[in-house]
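Just passing along the structure, written as structure tokens.
Every protein chain except one is present and positioned as in the full complex.
As written, the chains take the letters A and B, and residue 1 is the first residue of each chain.
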Amino acid sequence: MENITNWFTYVNDNFEYILEETINHARIVLIVIALATVTSVLLGVLIQRRPVARAVVLALSGIVLTIPSLALFALFIPVVGIGNPPAMLALYLYALMPVLRNTVTGLDSVSPAVVESAKGMGMSSTQQLLRVRLPLAWPVIMAGVRISSLMTVGIAAIAILVGGDGLGSYIQGGLTRFGLPNSENSVWAGVVFTVLLGLVLDIAFAIFQRFSTPRGLRA
Amino acid sequence: MSDAAYGPAMNRVDTQPEAVPEPDATATSSAPPATRRARAIRTAGLWLAPVMIGLLALLFFFYYRGLQADGNSTVISALDWGDKLLPQTIRIVYIAFWSTVIVILVAVPLGIVLTRPAVRRISPFVLAVANSGQALPAYGLLVIFLGIMGQGRFTVIVALSLYALLPVLRNTMVGLDGVDRSVIEAGRGMGMTKMQALTRIELPLAVPIVIAGVRTALTLNIGMATLAFLIGGGGLGITIQTGLKLNQDPILIVGAWLVALVALSFDWLGAVAERVLKPRGL
Partner (left out) sequence: MTTEQQSPGQQAREPKIRLDKVGKTYPGTKVAAVEELSLDIHEGEILVLVGPSGCGKSTTLRLINRMIEPSGGRILLDGEDVTKVNPDKLRRRIGYVIQQIGLFPHQTIAQNIETVPRMLGWDKQKAKARSEELLGMVGLDPERYRDSYPKALSGGQAQRVGVARALGADPDIMLMDEPFGAIDPITRERLQNEFLRLQGELRKTIVFVTHDIDEAIKMGDKIAILGERSTIRQIDTPERILAYPVDDFVDDFIGTGSTIKGLNFLKVSSLALTDYPTLEPGGTAEAGRAALQDTGREWLVQLDENRTPVRWIHADGLDSADHERGEPVGDLLHSQDTLFHALELMVQSASGETCVVDDAGAFVGVVRMADLAKAIRRAQYEARMHYEQMERQS
């Protein structure tokens, strides 16, 4: 109990700084998610009806996910130097897969009859895509975005190890001052605010998902 | 889920593609050639993967040899095979293996219990927690356990088990929930007890999704085992860290490369296991 009040006091005292790192963390995540979503949707549209490209691209983006984050972050340091860039590059690669896979399954799930009738009414393939296929796949794509966002928030905490920003700094701060006063509070602040950020972003995306989903598709 | 015979191990249960109606009932005779080709590619991928990993290992070997020939003593001593790299690799595998075993032993029974009618009401809640648990920073979790259990590999194993518990738990629950109720009804109608329905119908049908969850856990565990060095758990993270500290890219690259090789190999093993363990007919 005392620990908890202690922690709240700590958070209260350092709120400005914690908020700043939370915002840094959120910025990293949001930039990464935005870029990854655009890339994945474009790529997903391109590969969905090409079985070979589709199998290869999905497998490759899946393999990226299996590479441990620290290793992937580190591998980009020789390329882009130290700081946020290697972290964001790695996070971007991680974030591709869920959106990509959901774009493809979302497009798959569009009823062929609907596409057939769109084509039969004289829609060009671009119109079919923009007016029918993507709107119908949208809820599934957004589900992928939410998965990517949660995942990225968690992994971004180790950006600090390669010199980046974010709430990882509170975890690292606690670790380097391990045993000293407030070190545990610092770690907990890092963890709790990371998870909270993940939840807040998830809820925000959920709300966005709801309002960007055409009314006829809502449950 | 069908696109993942080899490759993506993360988050396999979040979207369940609906059955897509064929444009014409008469044209449903067999899978179109394109789909069959894609399936062939994925099977080929399963056999191609070790070749690719072998090639990456070969490249690694030449790079490593080159570094030794260069004769930078800092690099050479940091990358000593027998003293550093091999034990560190073994440590990572050790940690990942045991935490995965613990995860399976805990999460699968827990998932079964949580999907029984008596406690089913709380399962959406558990799933929500498991879902947001994805945002849990592994790094932070390790440090918290350091505070609780002190330094060492066992701390790492416990922390990892908790971390990787969630995907297996979630997949077990989703897999069991996803079993067609009418199939269970049919089994019960034939006089199976609840226990028999569970072991003979529900669990076998849920196996593919559970295995997918285990693969995710394995991936997460290897990823996190790389961070074990942070709390004195050893592993290849040490080499990466050394490279960062000394600002020596070669050390960094060797460490990260080796980690990637280990991760890719284990993911491939997971893919093979998934293929072998999947019940026929699914």
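To be clear about the criterion, a contact is a pair of C-beta atoms (placed from the backbone, for glycine too) under 8 Å apart; a residue touches a chain by one contact, two chains touch by 3 or more.
All figures in this text were calculated on a predicted structure; none of them were measured in a lab.
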*Which residue of A:Leu46, A:Val114 or A:Leu180 touches the chain not shown here*: A:Val114
*Which of these touches the unseen chain: A:Leu70, A:Leu136, A:Ile158 or A:Val187?*
A:Leu136
*Taking the full complex into account, what residues of chain A touch the chain not shown?*
111-124, 127, 132, 135-136, 214-217
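One rule holds in what follows: only the chains that are shown with their structure count from here on.
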*Could you grab the centroid distance between chain A and chain B? Build each centroid from C-alpha atoms only and quote it in angstrom.*
19
*Which part of chain A faces chain B closely enough to touch in the complex?*
51-52, 54-56, 58-63, 65-72, 74-75, 77-78, 82, 97-98, 101-102, 104-106, 108-109, 111-113, 116, 140, 143-144, 147, 150-151, 153-158, 161-162, 167-168, 171-172, 174-175, 178, 184, 187-188, 190-191, 194-195, 197-199, 202
*For chain B, which residues count as touching chain A in their complex?*
3-4, 6-11, 14-15, 17-18, 20-23, 34-35, 37-38, 41-42, 45, 131-132, 134-141, 143-144, 146-147, 219, 222-227, 230-231, 237, 240-241, 243-244, 249, 252-253, 255-257, 259-260, 263-264, 266-267
